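The other protein chains are all here in position, but one chain of the complex has been omitted.
Note that the chains take the letters A, B and C in the order they are written out, and that residue 1 is the start of every chain.
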Amino acid sequence: MDKKKFVAVIGGNQPSPQEARLAEEVGRELAKRGAILVCGGLGGVMETACKGAQSEGGVTIGILPGESRQAANPYVQIPIVTGIGYARNVAVVKSAQAVIAIGGSYGTLSEISHALQSGIPVIGLNTWSLSRNGQQDNSIILAQNPTEAVNRALNLTTN
Amino acid sequence: MDKKKFVAVIGGNQPSPQEARLAEEVGRELAKRGAILVCGGLGGVMETACKGAQSEGGVTIGILPGESRQAANPYVQIPIVTGIGYARNVAVVKSAQAVIAIGGSYGTLSEISHALQSGIPVIGLNTWSLSRNGQQDNSIILAQNPTEAVNRALNLTTN
Amino acid sequence: MDKKKFVAVIGGNQPSPQEARLAEEVGRELAKRGAILVCGGLGGVMETACKGAQSEGGVTIGILPGESRQAANPYVQIPIVTGIGYARNVAVVKSAQAVIAIGGSYGTLSEISHALQSGIPVIGLNTWSLSRNGQQDNSIILAQNPTEAVNRALNLTTN
Partner (left out) sequence: MDKKKFVAVIGGNQPSPQEARLAEEVGRELAKRGAILVCGGLGGVMETACKGAQSEGGVTIGILPGESRQAANPYVQIPIVTGIGYARNVAVVKSAQAVIAIGGSYGTLSEISHALQSGIPVIGLNTWSLSRNGQQDNSIILAQNPTEAVNRALNLTTN
């Protein structure tokens, strides 16, 4: 398993129906390509991405914020129980070699930030865009669809 | 000391000269108003803010990422040594009742995100602006100058 | 405030009456000697130690595990809100230059362990004793009473 690529899928726990479909497709595509899916282990985008990956025989890791493995969505095969709350967002992205962000709220934005801070590539599908002091920041790589997002993520995996 | 307000000042460790001046003025103003300054304890905006606060007799807290209190800037009076790396960004904002962001890079953006996720007000001076899925997000409250930033922060302190 | 010594007082949240008295006396003694008290911010030993320190005009810091400053005991003047659960035990001891352990259960034992791992001296009052592979480990320095504990802690402060 040790030559496999690890890709995080991040996004909100209350996705729109379209975001949920994107996440499931990203999960399926990652599994077909042999990548291991890392996520925050809970519901919404995290769950549909895991569901997609599992449907194609992929491996899914959920890095949970709370104290119990019971909180993991049913498609997480490897629950990591951190007990450190939102600080686990750092571990979600650092455990991946590339990150795919789908929609999402401020928790997702914190994960995008931590990834960019660590030099881990972030591919975005319908997610945040950033500008700093009036200037557009183009660090989030935009993808038009799940297949493109997965292609870019796998081509950009670092470390 | 227990009725005092706690305000975090966040921003990069390589500020522009203008950002450094803004930070120092924010620090001075917080101290004059009796607020306690919380920051990440290192250099740049964190240091000049602490310097400003100390010059007016204010109390300064630095929540450090590393393993040693020696890393604190010389104006931190109360160093908290977390040893948890960038995950300490969560503690910086959660320990405050309002946050003032000055410039900053992705680490600052992660702190802004964690604050907004926790419902802690964020006041911005020359910092990030956000849009989500093409729509402007106005959660960061813009201030024109340090005095306005401090006024707004103290008026909005929560919890 | 920056030349002051930081000493952590650790112990259980359900101390015996004797342990509570020891903690209060340790807090008073630390304050009289000008040291700043660091603790986990909650009840039991943490609270009575803070109460003792406050009664002598000392400064008290509570490094909290949860998401809210409201959880701090009423004698904590500087609440640090980490949101990282029991992992905050590491920050409690790392933020101190010496540790005084009074009674306590497994949480206290984890703090003793993290302190010893980091080379921070631990002084014990009615607390854990350790042996490894059948051999007594004497790293916890035994004190007979609060005054001796505080003397030893202040003499041994590191970093």
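Just so we're on the same page, a residue touches a chain if its C-beta (ideal position, glycine included) is under 8 Å from a C-beta of that chain, and two chains touch if they have at least 3 such contacts.
Remember, it's a predicted structure, so these values are computed and weren't measured experimentally.
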| remark: The one of A:A35, A:A49 or A:I63 in touch with the missing chain is A:I63
| request: Out of A:I10, A:A53 or A:A87, point to the residue that touches the absent chain in the complete complex. | output: A:A87
| request: Check each of C:A71, C:L109 or C:L156 against the chain that is not shown and name the one that touches it. | output: C:L109
| note | subunit A positions in touch with the non-displayed chain are 1-2, 36, 59, 61, 63, 67-70, 74, 76-84, 87, 90-91, 94-95, 118, 159
| request: For subunit C, enumerate the residues touching the unshown chain of the complex. | output: 84-87, 90-91, 103-107, 109-110, 112-114, 116-118, 126-134, 139
| Which parts of subunit B are in contact with the chain that was left out? | 67, 83-87
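Heads up, the rule we're going with is that only the chains that are shown with their structure count from here on.
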| said: Quick check on subunit A against subunit C: do more than half of the interface residue numbers occur in both copies, making it same, or fewer, making it different? | reply: same
| query | For subunit A and subunit B, what's the span in angstrom between their mean Cα positions? | reply | 28
| request: Could you put a whole-Å number on the gap between the CA centroids of subunit A and subunit C? | output: 40
| field | Set of subunit B residues in contact with two or more other chains | value | 84, 87, 90-91, 118
